[in-house]
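Omission of a single protein chain aside, the complex is shown with its protein chains in their original locations.
For reference, chains read A, B, C and D in written order, and residue numbers begin at 1 within each chain.
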Amino acid sequence: MDGASAVAQQIPLEHFLVLSAILFSIGVYGVLSRRNAVLIIMSVELMLNAASINMVAFAAYASPGAFIGIIFAIFIITIAAAEVGLALAIVLRVFRNRQTANVDELDTLRW
Amino acid sequence: MGMTDAWLLPLLPAGAFVVLLLFGPYLPRKGDWIAIGAMAATFGLVFPIIFDFTDELSRHGAEFAGVANSTQWLEVPGYLELRLGVHVDAITIVMLAVVTFVSLMVQVYSLAYMKGDSRYGWFYAVLSLFTASMLALVLADNFLLLYFAWELVGLCSYLLIGHYSHLRSAAEASKKAFITTRLGDVGLLIAIILLWRDTGTFNIQEIIAAAQAGTIRTEVLTASVVLLFLGAMGKSAQFPFHVWLPDAMEGPTPVSALIHAATMVVAGVYLVARTLPLFALVEGGQELVLAVGLLTTFMSAGMGLVMTDIKRVIAYSTINSLGLMFVALGVGAPGAAMLYLFTHAFFKALLFLGAGSVIHATDRQEVDQLGGLWSKMPITGVTFAVGALSMAGLPFLSGFWAKDEILHALLDNRGVFALTLLTLPVTAFYMTRVFVLTFLGEPKDPEAHAHAHESPLTMWVPLALLAGLTFVSGLIVFDQVGRALGFPGGIGEIIYAHEPEIFHFSVGNAIGSSLLVLLGLALAWYIYMLRPGTSAVAVRTFRPVYTLLVNKFYIDAVYQAIVDNVVLGVARMVAWFDRNVVNDTGVDGAGYTTKFAGYLLKYQQTGRLPNYALGIVVGVIALALVAFSIKG
Amino acid sequence: MQTGYILLATIAVPLLAAVALVLVPSRYPNVVRMIAVGTGFVLFGLSLYAFFAYQVSSGKDFQFELQWVWIENVGFLGDNGITLHLGIDGIGAPMVLLTGIVTFAGTLISNKIEYRNKDYFILLMLLVAGVFGVFCSLDMFFWFFFYELAVLPMYLLIGVWGSSSVFPTFSRTKEYSALKLTLVLVGASVPIFIGIFATFVESGLGTFDLPTLWAYAEQGGFDPNFQKIIFPLFMIGCGVLAGLWPFHTWSPDGHVAAPTAVSMLHAGVLMKLGAFGIIRLGMQLMPEGAEFWMPALITLGTINVIYGAISAMAQTDFKYMVGYSSVSHMGYVLMGLATLNPIGVNGAVLQMFSHGVMTALMFAMVGVLYDQAHTREMSLFGGLSQRMPRFAAFFAVAGLASLGLPGLSGFVAEFNVFVGTFQTYPALGALGVLGAAITAVYILRMFAVAFFGPANPRWDGLKDMSRFELAGGALLIAFILLMGVFPSPFVDRIAETVLRLPSVS
Amino acid sequence: MTVAQVMFYLIAALAVGGALGVVLSRNTVYAALFLILSLLAVAGVYILLAQEFLALVQVLIYAGAVTVLLLFALMLTRVGDLPETMVGAQWPLAAAASSLLGGLLIAAVATSDWPGDAQSQITRVPFEALGDALYRQWAVPFEIASLVLLVALVGAIVLAREEEGE
Partner (left out) sequence: MPSELNLDYSLLTPEFCLAGLAALILALDLFVPQFKREYLPYVTAVGLLAIIGISLGWVNKESQFAGILYIDNYTSFFRVFFIATTIGVVLMSAQFVQDRLRNPGEYYALLVLSTIGAIYMAASRELLTAYISLELLSFSLYILVSFAKFDERSNEGGMKYMLLGAFSSALFLYGLSLIYGSAGSTFYVDISASFANGTSGFDLGVLMGLALVLAGLGFKVAAVPFHMWTPDAYEGAPLPITAYLSATSKAAGFALLLRLFSGAFMPIADDWQWMIAGLAAITIVLGNLVALQQHNIKRLLAYSSIGQVGYMLMAIAALSHDTASALLLHMSGYVITNLAAFTCIIAWYNLTEKEEIEDFRGMAERAPLLAAGLAAALFSLSGMPLFAGFFTKFILFQAVASEGFLWLAIIAVVMSFVSLYYYLMVIKEMYISEPAEEGRLSVPLLVNGLAVLLVAGVFYVGIYPRHLFEAAQEATKFLFV
């Protein structure tokens, strides 16, 4: 029996899920607490990773052939990359006009 | 032309009214001839009806209840039917005669009196309308039509009192008249509906029958009788509704003669006479009438003493007479009441027209500006004297016979009898007073006296006719006269079919009352003719009484105060409440509350991205927590 | 001949007129006026025809019926889900006539409107279409549709062409009044809306067709408790439009602020929609509910009568007085309905017509005065009857009608209401009669102050009514007299239908 | 304690630690480096789960490209070196909320029984199967993804490009 199957016996699915949950909530904390837009994006990346860990874990443990999760994860990574690129552009645009990347200084639009 | 065709009578003047209203301005002489023509025709048509009635009477005898003829007006099938119809019986006949004749006289009289008035045509139009409504009123076989006409005569009175609308006083007087009577009408209308509720009909005769059959619950009957009487009090200016009548003198004098002496104001008497059986059925019904009548008689007599406006004096005398009629009704002598009504119509109209002629000639109506007109306007003087004396009850003028009938009816009610006797000299006193001050003595206003002149033909002829009637109309109490006129069983039968009443003359009464009358006359003659100035002394000696009387027992003042402070005060309070509480607090308040909620809520939009993100997370957590708490 | 196209026309003509007006360039105000008056006349003709061609005791529940399927068998809608179902019964007929009369009179009176009269008439036509629609439609959806349509134009009509009034102690701007009127009336439609939902769901018939629902109701389809919950929704909702106390305050302010013709239509006709709704949705759909709630309604109605009359007594402004008198007179309608006996309900419907014509006349006359004098303060006037005799006479007729003078429409109606009320609640009936007396007080007070007495030289310039105003007024007076003297054409139609109403006995 | 378990906990520790570093470090650049660490750890997780291909992608794109991009962003948006507070005013709330959320998630995933639990065998996905699926059944999402990238590209150019007047 090879290592892969061993993993299945030795580490229950829940472990991976809990890990992802922790990563996810750390990411959430980052988004809620960070001021710098770029750092917020990083935190979002953490959340995305958490999501894909879930996907992959489920895919790995689910019935054979159902590897949609893997594909999902691939797509997530793609989207994440695109997202970062786009976000970067917008952050730069804001920075050019406002000389700041701190989101809580952008509150001219309110009420 | 029989009794069943009586419905034609009101239509003639009504037609005249419509024609005058629409085309009056374009007609020669503003169309007064149409009005008078219609009136004359109506008057003419009354006779065939009277004769038809007497034939029927002779055929059926005293029990003849009259003839009715009606047509449907509107109907809620199975629930409510309103009919318009006429019912001709004795009372009707009397009223017909009075109304048509006096109307005719007044309209003729007005030809000269109202000459050159800016709303001459309008005046005749309304007069016609009034006559029409008055005829409808007396012909009505059911309460609905009666109320209908009742309100219309009120309207006409309102319009005619306010005829000189450019005078503030006239405007106020007309308003006062309408509203005061209207208050009484509230009672009348409620009474009508209450009676309908228990009997299912508006027909007067049927209701009386039902009442006598006892199908009406007592409390309902009592209530409706009292309310009915309220209506009568309002129209007939009985205390406490009497205040409007003196003010009504703001109207043209012919109007005062027709409406506020001869016809409309006696509608109350007529109504009570019609429904007397109901009063009889009710515990204390008649006593109520009696009390009110008596009280009114006294107060009006008192006030009549001190008034200086010639028309007002006559007005109070009218109230006085009306009170007397109610007294008669109160003791269950409708015959006497109707007789008095009949005669009173003539001599009171005469008095007013006479006063009118004086005013026409002098433009004065304060007695202390008049005087010494006897020489200037003899006809007016004489006729006025006749009227005054008849009012005073001097033998053997019509007023005397009628009054005597009433006294006789009171015989078995000593207290009332005595009290009534007391008023006789007073009445005689102020009638004499007003006559003396107007026609005799020195002219107090030479200028007015100078251009005073006898009134033209169209004015004095009616005076003469009425004076004549004032002499004779009383005589019909004698059976012989009645028979001579073709009435079997004397006029009494006519006057009230349900109690064939024969004239009874007790010399004692006659002499006693006449003496009292003469006393009054003499006193007045002494004070105002022989010792002018004594009146001033009298005034000084009885200062408090005098002030009380001059101020009409302060009743008007009190009413005014109530209206100004209580009624309008309440109204203003309600209006304030409506504006500030209901609207500004209730309606607007709701609006502002909503807006304020929005104001509070809008601050969730801080503009800070982290807050937004937090909002999202909180949303998720909330959903999850609730979900867990439900599921887990 | 009877055809539903008559009724359809009453709705379509004003709508088409509105479209036509849109197309007329606003630089031809006279063309606009011609179209408007023409439309008014046509509508008057149509409604007159509809009224007199309506056959009494034809055995049919509805005449001039017309049913066009609008949407059916889609989603939750079953057969005849939503149909343009038109038809009038003995209650609808006089209401249609009333609308015709007031519309015609209104267009005549509005002839002198100068400012953007095109837009004005477009909105007015929408209003008219809505009103006709409500009176004619036998489908809950369209009933509500037209009901809202009738409220829709009010805001602009009042806001743009209205007039503000300033008093020493307070003032009411036209914007405020317009906003209040619109919001209150639309707010009032909320409970109706809810009631309609509930009714539709409860019946489960998948149709908004009223006759169907009525039939269902008559077989006791609606559970009494359900009715007890739903009826007040209709009662309040419609009641507000009928000026039900304490939701009446939109009415005086709104009517005062509105331009003349709009006041005429609104006080004269729209307030009737409310009462009409109470009959159609309330009494006919929810008989038991009606039974249960009527004591409340009749009490409120009586409060309306007295409260309105007393408030009117305190007013010094012509239009406010008329406005509050409307509140008071609508009270009679509510009382009559609440008696639930044929006489009372009959009286209520009569009063709807009578008050419609009479109050329209009053508002018209106030308008005549205001347009020249630019003030409505009674005490500033005096002796008007000498300056403007015709005006005074017309106003007097209206006033006398409103104080219930026999021979004018008011008496017939109020008499029926009183008789009906006395059958059920004598005490309240007595209060109602008293209300009539109070009416006399304020009406006569107004006459005495403004029309009689010495003429105030300040108003020497006032001119009597113009031809158009005269025509409009005369039209209204004609019907006041017709109903006052010869009421049976109305009563026959109304009574027949009233006797058929499920909740009335 | 088997090798696999040891490895898992090690990797998990790294991932979590890195993540904490990302959200807590006072220095933005460190934060980025921590992110790399965390991402690599996640790649490790994929390897544990026998998804080597995915791990590869993760390392190349994420740990490589994306973080570099982020570093660029950081550099470009730096205002001098004045030490600014990195943490927003609401961080206590944030901590509370995120930990609550985390708690809920953990509770949820831990308590519920996943269909995968039954498995004793991890499905190892062969590359060719993956590729086949990706280009046949999942062609549409694939194409849409390409459009997404196109959009991002266009957008980035449009927004970031220096206009004349800047």
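Convention: a residue touches a chain if its C-beta (ideal position, glycine included) is under 8 Å from a C-beta of that chain, and two chains touch if they have at least 3 such contacts.
Remember, predicted model here, so these are calculated numbers, not experimental data.
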Quiz item: Of the chains that are displayed, which are in contact with the missing one across the whole complex?
Solution: A, B, C, D
Quiz item: When the complex is taken as a whole, what residues of subunit B touch the one chain not shown?
Solution: 591, 594-595, 597-599, 601-602, 604-605, 607, 609, 611-613, 615-616, 618-620, 623-624, 626-628, 630-632
Quiz item: If you put the missing chain back, which residues of subunit D would it touch?
Solution: 104-105, 107-109, 111-116, 136-141, 144-145, 147-148, 150-152, 154-155, 157-159, 163, 165
Self-check item: Residues from subunit A at the interface with the omitted partner, ascending
Solution: 17, 20, 24, 27, 31, 37, 40-41, 44, 47-48, 50-52, 54-55, 57-58, 62-63, 66, 68-69, 71-72, 75-76, 79, 82-83, 86-87, 90-91, 93-94, 97-98, 103, 106, 108-111
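Here is the rule we use: only the chains that are shown with their structure count from here on.
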Practice problem: Could you grab the centroid distance between subunit A and subunit C? Build each centroid from C-alpha atoms only and quote it in angstrom. | Solution: 66
Practice problem: Would you pick out the residues of subunit C that each touch at least 2 other chains? | Solution: none
Practice problem: Spell out, as numbers or ranges, the residues of subunit B touching 2 or more other chains. | Solution: 610, 614, 617
Quiz item: Where on subunit D is subunit A touching in the complex?
Solution: 2, 4-5, 8, 12, 15-16, 19-20, 22-23, 28, 31-32, 35, 38-39, 42, 45-46, 48-51, 53-54, 57-58, 61-62, 65-66, 69-70, 72-74, 76-77, 79, 84-91, 93-95, 97-99, 101-102, 105-106, 109-110, 114-117, 119-125, 129-130, 133-134, 138, 141, 145, 148-149, 151-153, 155-157, 159-160, 166
Exercise. Name, in rising order, each residue of subunit B that touches subunit C in their complex.
Key: 72-80, 144, 147-149, 151-152, 155, 158, 162, 165-168, 170-172, 174-175, 178-179, 182-183, 185-186, 189-190, 193-194, 196-197, 567-568, 570-572, 574-575, 578-579, 582-583, 586-588, 591
Self-check item: For the subunit B and subunit D complex, residues of the former touching the latter
Solution: 610-611, 614, 617-618, 620-621, 624-625, 628, 632
